[in-house]
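Every protein chain of the complex appears in place save one, which is left out.
Naming follows writing order (A and B), and every chain is counted from residue 1.
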Amino acid sequence: MLRDITLGQYYPADSVVHKLDPRVKLFATMIYIIALFTFQGILGFAIITGMLIFMIKISKVPFSYIVKGLKAIVVLLLITAVFNLVFTPTGTEYWHWGPFHLTSTGIMNAVLMTIRLIYLIIGTSLMTLTTTPNQLTDGLEKALSPLNRIHIPVHAIAMMMSIALRFIPILIEETDKIMKAQMARGADFEDGNLIQKAKSMVPLLIPLFVSAFRRADDLAMAMEARCYSGGEGRTKMKPLRYQGTDRKAYVILIAFLVLVIVARVLLRWPQ
Amino acid sequence: MAEIILDKINYTYSDGTAYEIQALKDVNLQIHQGEFIGIIGHTGSGKSTLTQLLNGLLRASSGSIYVDGQDIYDEGYDMKALRSKVGLVFQYPDHQLFETTCFEDVCFGPKNQGLDRKDIELRAFEALRNVGFPEELFYQPPFDLSGGQKRRVAIAGVLAMKPDVLILDEPTAGLDPAGRDEILGLVSKMHRELGITILLVSHSMEDVAEYVDRIIVMNHGAVMFDALPKQVFAHYKELEAVGLAAPQVTYLVHELAERGLPVDTQATTAREAAQTILSALREKNVI
C-alpha cells in the first residue's frame, strides 16, 4: 500500500550529490525544470539527457531503483500520451474518426510530452532521493529566510514541516492499528457504496484525530520543556555552509541552462 | 463452543523483500473451549501476530487454522462470523473508542453483526455490566475516562459481540498496579462466570502466574514452552536466558533449595512460598 511507493523516498548513499547543500539541489531542480520546458530541438534534448545521465551516475542511486518509482505514474503517462496523440488536429493528417485525429504534430507532441514528464519525474525524484526530508526543510528555511522580512514565519513553517515528516510514519502505523481494532469489532472498510464507505471511516478517523491531538499536546509540552521558544536566539547543529563543490555545482548548473538556451536559438530542429 | 487448532503456521512480514521478517515459525497449537491461557513473550516474539491470525486479521503465509473443525482459509469461509466468534481486544483502548457515549461505543460491535436495535442495546448493557463499568458513566463520552475505565469499555465493546473466545492483547499496559489487579481480576471473573475461553497476552509472567491455567511462551516466532504455569516456571533459567523473568518467588524458592532448605520449588505466589518455607523451617525444628 502506502509504504510500497518508492517514488522520491530518500535513498542513503555516499555520493557528491548527497553531500551537496540542499539549497544547491533546490536551485538545480528549478534550473532543470526551466530547461526541460524551454529546450527545443535535438541538441537541447541531447544536452538535457546528458546532464540527467551524469547526475544519476554521480548520485550513485541505482537506475533500476529510479525506474521502479516510475511504475506509480505509468497510467498518468499513458493518458497524457493518448490525449496528445488523438486530440492534436494540426499537421499532416494520417487518420481521423469523429473528434479523433492522428497527425504528425500529434505524434511529435505525444512523444515530447511523455519524455518531458518522465524526465521531470526522474529529475525531481533525484532530489528527494538524495536529500533527507530534514535537509530539505533546512534548505527551504534558509533559502526562504528573506521572506521573514515580510512577516512570513519561515522558521515556524519549516519546523512544522519537519515535525510532520517525523509523525507521518507513526500515524500511518496507528491508522493500521485502529483499522484492525475496528475490524475486530466487525467494521467493514471495503464493501458498500460511497456513502456507506464514507460512514465507515468515522470509527477510523475519530480515534486517529483524538490521538493526533494528544500527540500534538504532548509534543508541545516536551518542546517547551526543552526550552523551545521559536526561531529567535537558536543556533544550528548542522548549519548550512557552502563548500567548494557547491560553488562548482552552481557554475555547472548555470552553464547548463545557458547551453540549453543557446541550443534552442541555434538549432531548433526539429520543432 | 470453539475449538481452535493451528497446524504448522508460518507468517512472514514483507515477504520477498529485503526487510523480510519471519514472525512465526511452524507454530502448532490446540486451544480448547473454556481454557484460560497466558501467552508470554517479549516485544517481537510473535505473540501479537499470533493473536491477529486467530481471528483472521492476518493471513498465515503457510499452514492451516481450524476453528470448530473448519479450515478458515477455505473458500467462502465467513471471516466476519469468525471475528464474532473469536473476539480480540487490542492493547490501547484509544485505538477503538470513537462514539459520543460509552454505551453507544459498545453498541458498535453488535450493530455490525446486524442485530436489531433492541438486541444491540441489551447486549451493550449486559457487556458493560459484566465488565463492572459504573452505570453513572454509561452515557458519558469515553475520551475523558481513566485508563482502567477505558479498558473496561474496550473489553465490553468486544464482549458485546458474544465471542466464544476472548483474546486480550496486553490489557494492563500503562495501568498502575491497582488498575492492573482490577483488570486481571475482572478477566478471571469473566472466565469463571461466562465460561468463555480466554487468551491473555502479556510480557509479564508474574502478572498472569496466579490467574491462568496454561502458559504458552513465545520466543523468536516459535513456541518455546506450552505447559502448566508451574512446569513452565521450572525452566526459569532458560526463560531468563531469553529475557523473560519467572516470578520473583520462583527464584526465591530455588535459591533456598540450592542452599539446602527443603522447600517446594513449585511455589509461585508469595503465600505459597511463605507456607512452604514455614513448613521447611518447622521440619528443621528451628521455629
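Keep in mind that, in the parts below, a contact is a pair of C-beta atoms (placed from the backbone, for glycine too) under 8 Å apart; a residue touches a chain by one contact, two chains touch by 3 or more.
Operating definition for what follows: contacts and distances are computed from a predicted model.
*Asks:* Determine which name in "Lipid II isoglutaminyl synthase (glutamine-hydrolyzing) subunit MurT", "Phosphate-specific transport system accessory protein PhoU", "ABC transporter ATP-binding protein" or "Sodium/solute symporter" the UniProt entry assigns to the undisplayed chain of the complex.
*Replies:* Choosing among "Lipid II isoglutaminyl synthase (glutamine-hydrolyzing) subunit MurT", "Phosphate-specific transport system accessory protein PhoU", "ABC transporter ATP-binding protein" or "Sodium/solute symporter", the correct UniProt name is "ABC transporter ATP-binding protein".
*Asks:* By the document's own contact criterion, which visible chains does the hidden chain reach in the full complex?
*Replies:* Contacts of the omitted chain with visible chains: A, B.
*Asks:* Tell me which residue among A:Gly50, A:Pro89 or A:Pro169 touches the hidden chain in the full complex.
*Replies:* From the options A:Gly50, A:Pro89 or A:Pro169, the contact with the absent chain belongs to A:Pro169.
*Asks:* Tell me which of A:Lys60, A:Arg116, A:Lys142 or A:Arg215 is the one touching the absent chain.
*Replies:* Per the contact definition at the top, the residue touching the missing chain is A:Arg215.
*Asks:* I need the residue numbers on subunit B that touch the omitted chain, in ascending order.
*Replies:* Its contact residues with the unshown chain are 42-43, 146-148, 173-179, 203-204, 206, 243-245, 247-249, 251-252, 255-256, 259, 261, 270-271, 273-274, 277-278, 280-281, 284, 286-287.
*Asks:* Need a quick check: the contact residues on subunit A for the chain that isn't drawn.
*Replies:* 132-134, 162-163, 165-166, 169-170, 214-215, 218-219, 221-229, 233-239
Definition applied: only the chains that are shown with their structure count from here on.
*Asks:* Express in whole angstrom the distance between the two chain centres, defined as the mean CA positions of subunit A and subunit B.
*Replies:* Spacing between the chain centres: roughly 45 Å.
*Asks:* In the complex formed with subunit A, which residues of subunit B make contact?
*Replies:* The contact residues of subunit B facing subunit A are 52, 55, 57, 80, 83-84, 87-90, 92, 94-98, 108-109, 112-113, 143, 157-158, 161.
*Asks:* Going by the contact rule set out above, which residues of subunit A touch subunit B in the complex?
*Replies:* Touching subunit B from subunit A are residues 174, 177-178, 180-188, 202-203, 206-207, 210-211, 214.
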